[in-house]
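To start, the structure under review is shown below, and the notes come after it.
For this depiction, one protein chain was excluded, whereas all remaining protein chains were kept in their positions.
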Amino acid sequence: MIIVLKPQATEQEAKHILNKIENAGLKPLYMPGVERIVLGALGDERVLQKLHLDSDPLVEEVKPILTKYKMVSREVQAHNSVVRIGNVPVGGDKFAVIAGPCSVESEQQLMSVADVVKGHGAVALRGGAYKPRTSPYDFQGMGVEGLKLLKQASKATGMPTVSEVMEVGQVDSLCEYIDCLQIGARNMQNYGLLKAVGETGKPVLLKRGLSATIEELLLAAEYIYDAGNPNIILCERGIRTFETATRNTLDLNAVAYIKKRSHLPVVVDPSHGTGVRELVIPLSRAAAAVGADGIIVESHLNPAEALSDGHQALTGEMFAQLMQELKPFVEAAGRTL
Amino acid sequence: MIIVLKPQATEQEAKHILNKIENAGLKPLYMPGVERIVLGALGDERVLQKLHLDSDPLVEEVKPILTKYKMVSREVQAHNSVVRIGNVPVGGDKFAVIAGPCSVESEQQLMSVADVVKGHGAVALRGGAYKPRTSPYDFQGMGVEGLKLLKQASKATGMPTVSEVMEVGQVDSLCEYIDCLQIGARNMQNYGLLKAVGETGKPVLLKRGLSATIEELLLAAEYIYDAGNPNIILCERGIRTFETATRNTLDLNAVAYIKKRSHLPVVVDPSHGTGVRELVIPLSRAAAAVGADGIIVESHLNPAEALSDGHQALTGEMFAQLMQELKPFVEAAGRTL
Amino acid sequence: MIIVLKPQATEQEAKHILNKIENAGLKPLYMPGVERIVLGALGDERVLQKLHLDSDPLVEEVKPILTKYKMVSREVQAHNSVVRIGNVPVGGDKFAVIAGPCSVESEQQLMSVADVVKGHGAVALRGGAYKPRTSPYDFQGMGVEGLKLLKQASKATGMPTVSEVMEVGQVDSLCEYIDCLQIGARNMQNYGLLKAVGETGKPVLLKRGLSATIEELLLAAEYIYDAGNPNIILCERGIRTFETATRNTLDLNAVAYIKKRSHLPVVVDPSHGTGVRELVIPLSRAAAAVGADGIIVESHLNPAEALSDGHQALTGEMFAQLMQELKPFVEAAGRTL
Partner (left out) sequence: MIIVLKPQATEQEAKHILNKIENAGLKPLYMPGVERIVLGALGDERVLQKLHLDSDPLVEEVKPILTKYKMVSREVQAHNSVVRIGNVPVGGDKFAVIAGPCSVESEQQLMSVADVVKGHGAVALRGGAYKPRTSPYDFQGMGVEGLKLLKQASKATGMPTVSEVMEVGQVDSLCEYIDCLQIGARNMQNYGLLKAVGETGKPVLLKRGLSATIEELLLAAEYIYDAGNPNIILCERGIRTFETATRNTLDLNAVAYIKKRSHLPVVVDPSHGTGVRELVIPLSRAAAAVGADGIIVESHLNPAEALSDGHQALTGEMFAQLMQELKPFVEAAGRTL
C-alpha cells in the first residue's frame, strides 16, 4: 500500500506512522517528496487494513500498489533514480557509454582498448574476468587476475569499471576490485546471487534474462532492492526469439515500457542485442532515441583474435564512429554524452 | 549471377548479352549504373556457366548472388530504391509519416482524423476498409464504401492513401480507389495475393508476418518483384514473442539489418509493434534513429469508441506531440519530415 | 448463448424458439441431443436478453458461451465430431494414418509410394500439387496435372486424397479432383480462402499457423464453420520457437487442450512438426498417446531426390516400421488402426 500524507505532516509524524506499520509486521518505506511525504507498507494487506490508516487525520490517501514489484515501481517513487558507478551518474541528464572488451585477455589488450574508448568518450570500462560459457571447454575468463587488470586500467584511465559476478563466492573479490557488479542474463533469476549483491550496497547492472518478461526483470530487481540495495541499473540485452539473422532480438519496447513503470535507470547492450558488429551503431542510436540512460558495448582492437564474442565487438575505428553518430541523437533526447 | 560489364560496354552490347541469357532460359536483369552497366541472370546457374560469360571481353566479373532473394538484394542494386505513393516519395531524404485510423468507420470519423493528421504533418493517409479479424464475429470493415471514403478524404486533403488488400478478388477495387496496396502480416506468405499485387505495378506496403524471419520477408518481396513490380515498401510491425506486456516485440534489429542487405525502403509500424498507445512515440523516435524511411501509425480522435485497435491509437493531441518529438531525431538521421 | 430445453420439449417447440432467435437477428443453432434438445444463439447478446427466453416454460437454462469460438466449442456440442474424407472417418474409434509425398512429382513417384503406404495400412493419400514455397525460385508444384495424378492414384488404391489449396481460384479444381482440401499453415488466417472452402462443404484439413495460438486456430475453424461447413479436421504441425535442432516444436499440449475444448477431430503432422526423419516415429507414437485422431506423414521412396522436404520424408521401410510401432499405442488409446 502507498500512504500519501497531507502536506502539513512532519517527518516526526511520518515516523510515528512508520512505527505502526513496522509493529504490524509490515515492511515500512519512507519516501519524502518535494510537496508531501509518501509512505509505503509492504506485506499482507489484510493486516494493514486493521491499522485504519485511512482514518488518520494526517493521511490523505491510502492506495494499493498495483504491480507485483513494489520498491522499483514508479508508483512508489515518481522521480528517476540516478545510480553512480564510481563518479559516473547513470539515470540523469548524461547518456552513459560503458565500453570495453567482452573478456579481459591480457594487460596489453585491456589497457590499449581502455585508452581508445576513453579517448573517444566512454565514461566507464567493461570487461569480463569470470565468463559464463555455454560449454565447459570454452575460455572461462582470467578470474581474479582479470579483476586486478581492470583495477589497474581504472586507475590509469580514471574510468570506473563494470564486471560480471557469476557466483556468491566471487562477490567479495568483485567488490574489492570493481565499481559495478554485473549480473548476467543467465543469472537474472539466481536468487542467492541477487540477495548477495543486494547486501553489498554496490551498484549492480542487472541484465534481462534471455526469455525473461519485463515483469520478471523488475521482480529480480526487487530482490536486490529488498536486500537493501537501491543502486540498480537495468539492462536490456536482447531476448531469444525465432529470428536467426541476429543473435538476439533487441527489445526496445521494453526500455520505453520500463521507463514508464519504474524509476530505475535502463541501459541497452546493442552488442549482445544484435550479435552483429555492423548493427551496433544503428541500434545504439535507437537506444538513445527510445529513452535509454546509456549503452554498454563491446570493443576489441583486434576482434578477429578475441577469445569470445569477436563477431560483435567494435574496432577502435568503429567505436569512434559510434560516438560521433550517437551525439546528435543523445542531444535530440535532451541529454549529453 | 551478377555480370559486371567493363566501363566501355554500351547499352547495345549489354542487350546482346541479355539476349544470350534469356535464350539460355534464364531471367535477365538490366541494371545500368553511373559508371558501368551491371547485368543479372536468375535461374539454374549450371546453365549460365555454359555461356562462358566470364571470357567475354566486355565482361569484367561474374559473381554469384549469395542471398536467396535476388532482385531485392543490395548485391543487385547498391543504391536505395525510392517508391512513390502518389506524389510522396518513400526511401529518400524525406521521412514519411503515414497516419490514420485502423478502420474506416464513417465519413465523419475519417475526414476529421485525416484533417488533423494532415495538419500536423502526415504525408499519407492509412485506413482499413477490408479488415482481417481473428474472429468471424468481429467488425469486418466497411468494404468498398470504405475505399470510396478514403478516395474522398484523399481528394479533400491531398494525401495519397494506403489500405489493406486481403484477397485477390479485392485487388481491382483497391487499385481503383487507393494509391498504395497494403499486404497485412497474416498474408505475407499468401503467394497468390503477392503475385496479384505484383502484376498491378501499384506501390505495395508489405508487412512482415508475425513469425516471419527477415529472410522470409525479403523472399515475399521477391515474389512481388518477380511478378514485375519493383514498387515495394517493407514494413516492420513487431514479431510474436513470449513477452506479454506489449502486443508484439518491435524488431528494430530487422530494420537496420534490411537496410544493409536490401535496397527497398523500410517503414515501421509502432502502433502494432507495441500495441500500447503510450509507447508509440518513443518507438517512433527509435525508428527514425535506427534508419527507417518512415512510420505508419494509427490515430483516432476518439480511441475509446474505435471499432478496432482503440488501445493503440493516438489521439489528435498525441499525434501532434509525436510529430514534434520526431523532428529532432529525423534531423539527427540526416532527413526531413 | 446456449439454451438448454427441458426434456419434454419437442422438435416443433424448439423450431418455434429458433424462429424467435432468428427474427431477433441472431444466428440460431439446433443441437438435438439424446436426452434433450440444446439450442444456440450467436450474435449480440443484449438483443437476446430482450427475448426473455429464460422465462419460457420449455427452457431449463440459458447460459453464455464463454469462449470466443462458438460453433466449434464443446460447450455447443459435447460429443466428438466425426469427419469423413471419402469413406474414411476421422474423429471416431479409428486412428487415421494419412500418408504420401510432400509434392506430387510424377506418375511413377506417386503411384509407387501410394501402393507402399496403402500396403502398410495408410487410409488416405496426401500429396501437394500447389506448393507454397518461401522462395519464388523453388519448385512450385505440378498444379492441375498433380491433382489428376492424385485422382488416378485414388482410383487405383481406393484411398481418398488430401491436397493443399492455396488460393480461392484453385478451390474448384481441388473440389473436382480431391476429397479433402488442406489449408496450409501460411494460410490459416487467409479469411477469403477460409470462407471459400467453407462454402464448398468438402472436408477441410486446417493446419495451425506457425505462430498461431490455439484460440486463433479455433477461430479460423469458426470462419469455415460459420460459412456453412462443419467438416473440419484440425492439424497440429509444430510451432515456431527458438529451438533450431528441430524444424518446428510439435505442440502436443495443444492437441490435449483442443480435445477438451472443441468437438472437432485433431490430427498431428510429425513430419513438419519435427522436420527430422528419425523423430517422426517417436512423435507419431506420442500423438496417438496424447489423444490425437490420426497423423498425416510425408513418405517418399527416394527421399534424397525429393523436390521438397526430402529430409523429413519416411522411406517405405521406415513407413512400415512406423505402422508397426504405432499399433500398440493406438490400442492403448482405445482405438484401432
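Think of it as A, B and C in the order they're written, each chain with its own count starting at 1.
FYI, contacts are C-beta pairs under 8 Å (C-beta built on N, C-alpha and C of every residue); 3 or more make two chains touch, one makes a residue touch a chain.
The shown structure was predicted, so the numbers you read here are calculated from the model rather than taken from an experiment.
Residue-wise, the contact with the chain that is not shown comes from C:251, picked out of C:56, C:164, C:179 or C:251. In the complete complex, the hidden chain is touched by one of A:95, A:177, A:223 or A:257, namely A:223.
When the missing chain is restored to the complex, the residue among C:81, C:170, C:274 or C:312 that touches it is C:274. Among A:3, A:104, A:166 or A:276, only A:166 touches the chain that is left out of the view. Contact between chain A and the unshown chain involves residues 42-43, 68-70, 132-137, 166-169, 186-187, 189-192, 210-211, 215-216, 219, 222-223, 226, 240. Residues of chain C that touch the chain left out of the display are 211, 213-215, 238-239, 241-246, 249-257, 259-260, 273-274, 276, 278-279, 282-283, 285-291, 328-329, 331-333.
Residues 211, 240-242, 244 of chain B touch the missing chain (whole complex, contact as defined above).
In this section, only the chains that are shown with their structure count from here on.
By C-beta contact pairs, the most connected chain pair is A-B. Comparing each chain's Cα centroid with the centroid of every protein Cα atom identifies chain B as the most central.
Of all residue numbers used at the contact between chain B and chain C, over half are used by both chains, marking a mostly same-residue interface. Rounded to whole angstrom, the centroid-to-centroid distance between chain A and chain C, based on C-alpha atoms, equals 49 Å. Chain C has residues 211, 240 in contact with two or more other chains.
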